[in-house]
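This report refers to the structure that appears directly beneath it.
One protein chain omitted, others in place.
First chain written, first letter: the chains are A, B and C, and each begins at residue 1.
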Amino acid sequence: MTSNIAQASDSRTSSEPRMIQMLTPDGERISSGEYDAFAAELDDEDLRGFYKDMVLVRRVDAEGNALQRQGQLGLWAPLLGQEAAQIGMGRALRPQDFVFPTYREHGVAWCRGVAPETLLGLFRGQNHGGWDPQEHNFHTYTIVIGSQTLHATGYAMGVGLDGEVGTGDPARDTATVACFGDGATSQGDVSEALTFAGAFNAPVLFFCQNNQWAISEPTSVQTRVPLFMRGQGFGVPGVRVDGNDIIAMYAVARASLDSVRAGHGPMLIEAFTYRMGAHTTADDPTKYRDAATTEAWAAKDPITRLRAHLESLGTPEEFFVEVDAEADALAARIRENCISMAEPDPAEIFAYAYREPHSLVEEERAEYLDYLASFEDSTEGAR
Amino acid sequence: MTSNIAQASDSRTSSEPRMIQMLTPDGERISSGEYDAFAAELDDEDLRGFYKDMVLVRRVDAEGNALQRQGQLGLWAPLLGQEAAQIGMGRALRPQDFVFPTYREHGVAWCRGVAPETLLGLFRGQNHGGWDPQEHNFHTYTIVIGSQTLHATGYAMGVGLDGEVGTGDPARDTATVACFGDGATSQGDVSEALTFAGAFNAPVLFFCQNNQWAISEPTSVQTRVPLFMRGQGFGVPGVRVDGNDIIAMYAVARASLDSVRAGHGPMLIEAFTYRMGAHTTADDPTKYRDAATTEAWAAKDPITRLRAHLESLGTPEEFFVEVDAEADALAARIRENCISMAEPDPAEIFAYAYREPHSLVEEERAEYLDYLASFEDSTEGAR
Amino acid sequence: MPTLALSKAITAGLRKAMEDDDKVVLIGEDIGKLGGVFRVTEGLQKDFGQRRVIDAPLAESGIVGTSIGMAIRGYRPVIEIQFDAFIYPAYDQIVTQLAKLHNRTRGHESLPVVIRVPYGGGIGSPEHHSESPEAVFAHHAGLRIISPSTPHDAYWMIQEAIDSPDPVMFFEPKRRYWLRGEVDTDNRGPGPHTAQVVTEGTDVTLVAYGPLMPTAADVVAAAADEGTSVELIDLRSLNPIDFDTIEASVKKTGRLVVTHEAPVFLGLGAEIAARITERSFYHLEAPVLRVGGFHTPYPGSKLEHHYLPDLDRILDGVDRVLAY
Partner (left out) sequence: MPTLALSKAITAGLRKAMEDDDKVVLIGEDIGKLGGVFRVTEGLQKDFGQRRVIDAPLAESGIVGTSIGMAIRGYRPVIEIQFDAFIYPAYDQIVTQLAKLHNRTRGHESLPVVIRVPYGGGIGSPEHHSESPEAVFAHHAGLRIISPSTPHDAYWMIQEAIDSPDPVMFFEPKRRYWLRGEVDTDNRGPGPHTAQVVTEGTDVTLVAYGPLMPTAADVVAAAADEGTSVELIDLRSLNPIDFDTIEASVKKTGRLVVTHEAPVFLGLGAEIAARITERSFYHLEAPVLRVGGFHTPYPGSKLEHHYLPDLDRILDGVDRVLAY
């Protein structure tokens, strides 16, 4: 009797959830019901563009790892495996949309026109980000897990106050994207973001990249029900999409962004994907996961998959060669620009604590710069 | 097309949710499916007990208001209208269960054997609660909204570690109850409690009294979907019950507690009720709600309803007279015990900051008590 | 010149700021129809609408976090925290996001967010309703912190807070909400980050702020009766602190007492004592003394008169500093 009650209303017992997929791991194009329409507009050129984007950001990523190994970066957070999720979302955006990323959104950054070198400032320790969010409608990276989802929701509330939602004008209606990981879903801030988004009907799209891991913790540590469901009790409907399938990602992102921009309220996308690399270059995944699982996911690789599809469409070999060459050139440029970054000026420490003059900061800056200057004639020098 | 996508997965569009009810506002006993079995055990004596409990705690409440008006209390948080929700839950508990209350749980406190006078310490400003949680398996009141839900979840995790769940032994299996309001559901802590409860399959029952108001904010400010759904995306199933119907409350609480104790995992009850009085004695509800709604809810009063039912069962008039007399006596006792409370000793300020001696606190205590003593011979005295 | 209660001077300042700039929005719990539990926003939703006076879900981190987002979108949110200790759920958003985004974006982003915090004790409230948490925010760079003690300052300083491109925490001395005083709506004060010498004196400098200013004024009068001339300074700005004004005074009087309701241990008085001693070492006739709250939780209201610095305790501090 007791357990009947429990089971009657226990959502755990639901079967494997539906996952939107349009390109199988083998590169075969399949239908996915109501979302097909949003992929229909993609022509071969678009698909080749996606392919190029994915290859280039994967190369950016590899260069990040390499630069870290060579001591040029303090840290790097690889996106390996998540290229489709990020490019699919990034390419579904309109210019006026605004994205609040985590620290791993190199693919979305790419689509927003943030040069990969710009991302390196943070990872090299030159600064904590430093680009102008308004220039790219792409905020600086956020390290404190989940915080940015509230910023995204607030931004979207502002969009709502501005009336830039549901006007029907494609150049005006604006969606805000809150990026976060599977681990982040446990943070109170993310739930509060869902709360505010629901309560204010904010035009925000919650974009959860479930890469199966939060450092060493598998998703099962965070939740026992699928994450696309997380918003349901807040009035934020969710959908799970194959995050390694760029066509499905694009279609679901397009559909959701359109709905959000039209004023139908917040939505949530769970991109089901896998973190193929380490959490960061400081991490050693062999400590906590077996190679077999990672290999199984390698068979679902987003780039291989799209390449197979492009090949089946008759894309000439030269195209792939050209993309690789472009990737090489990009990597060389990034390396060059990274290595040649100037040492930051110590005055930088004091420059942006406040926007307006602050007596204490000014006093400390003057004292410290004087102190540094006092070494100038000495042999020691400040270290 | 766009809006189709939105609607397809939009849980907002669900129809009015099911609400468990077993006693209509007119006092008529009705069936409520799978929960009937849990009310079946209630005999007339039990129902008279419920009635008495409700009348007594309502009198406690009235006395709280009166004492505040007369300057004997600094504040009082009335439970008027929520008697059935609280007594129904309180009477469904077993001795080993443990409750983490808000500041309004006077009815549950009553069932746990906490004397009403004991509650007054906080409201009079003698202390911040002060009773021994372990004596009653009823924690001290929590004022910071939502905090206690995490304590309840952690306690339940401890119960799990102790193995006092799912043993089948009714004297051992232990449920923990986390009380909170509709407003509290927005706090990140409450979502994190649902997260931990789900992830650890903790034997905790989330008991949300949706009294429709968080001070001046109607529930619609917090959520656009019914609150019993809140746990779904965390793997915590929920049920809505008529919180003014003590039979349904008892049955749903019994069913849920049994399930929780049996190890089937956390559950959530939304008791749909109404805050008939002010938020606290410091509040003026005429500022933000109209009398009509409150009156409409008066017609659903939990005590009137049960009285009508008891009368229909042939309960003699003397019973009701006796209960009222007992309530009068109780009120007199509370008043007497409140008024005669001794002024707290200033040394109390320093007594419980730490359990073990702390040099700074000892220094400050000594200094302050010396300082106070220095007035003893003077005419001024410390104010 | 209207005479207003301090709370209503804030209301008037908010109203003025909202009239001047339609990007100013208010957000908080119960600030709409109810007008806030202290009625500081009373009438504003009626006049400016629900889009500019926003009743928020009950979640302080959410309120601060979404305000940050609104600021990034170009708004100037003014947050009401209901009572001092209810700010702690928002601590992370305040110190790791609000305080740091200007720096994180290397100056590209400004965060003109104001957080109004009714603070301090003395109104007979239960736990969490009487705290003075200013020091734990002042320790973090990136926030400006100010606290008015008069209706005039309240009226102007809230507007200055809203005008600031930096985030500002605006601590409101809640037990002085009913304190009435003249508000000169034509002439503002010396700016939000300047301390003010309220009474000149020669024997001892007394520094106070916010809720203790009236008490400190009583101390000045009582000390005068005893023949002691106290120079009283209203700090007004808690971050940055106007050390120049204090230093100038201490170089004259040679003695300093600092008082606040917050615990003495690591309260603002600690920093003032340390820095003024450094700046005026040879001028001090006595160590800087501090009179404040104890290193204990704020007690139940029946005991709060012991916890709060009052006339006698501050006078005792003045006497002790003179005894050196």
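One rule holds for everything that comes next: contacts are C-beta pairs under 8 Å (C-beta built on N, C-alpha and C of every residue); 3 or more make two chains touch, one makes a residue touch a chain.
Predicted model only: the values in this text are computed from it and were never measured.
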{"item": "Chains shown that the absent chain touches, full complex", "value": "A, B, C"}
{"item": "Residue, one of B:23, B:56, B:93 or B:152, that touches the chain absent here", "value": "B:152"}
{"item": "Given C:5, C:197 or C:286, the one touching the chain that is not displayed", "value": "C:286"}
{"item": "Residue touching the undisplayed chain, where the options are A:187, A:232 or A:273", "value": "A:187"}
{"item": "Residues belonging to chain A that touch the chain removed from view", "value": "74-75, 103, 121-128, 143-145, 183-184, 186-189, 214-217, 221-223, 282-283, 287-288, 343-344, 346, 348-350, 353, 358, 360-361, 364-365, 368, 371-372, 375, 380, 382-383"}
{"item": "Chain not shown, touching residues in chain C", "value": "61, 85, 88-89, 91-92, 95-96, 99-100, 103-104, 127-128, 135-136, 138-142, 262-263, 265-271, 273-275, 277-278, 281, 286-290, 294-297, 324"}
{"item": "For chain B, the residues touching the chain missing from this view", "value": "100, 127-135, 139-140, 142, 144, 147, 149-159, 161-162, 176, 188-189, 192-193, 195-196, 199, 351-356, 358-361"}
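Definition applied: only the chains that are shown with their structure count from here on.
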{"item": "Whole-Å gap separating chain A and chain B, where each centre is the average of the chain's CA atoms", "value": "42"}
{"item": "Centre-to-centre distance between chain C and chain B (centres being mean Cα positions), rounded to whole Å", "value": "36"}
{"item": "Numbers and ranges of chain B residues touching at least 2 other chains", "value": "186-189, 221-223"}
{"item": "Where chain C touches two or more other chains at once, by residue number", "value": "56-57, 59, 61-62"}
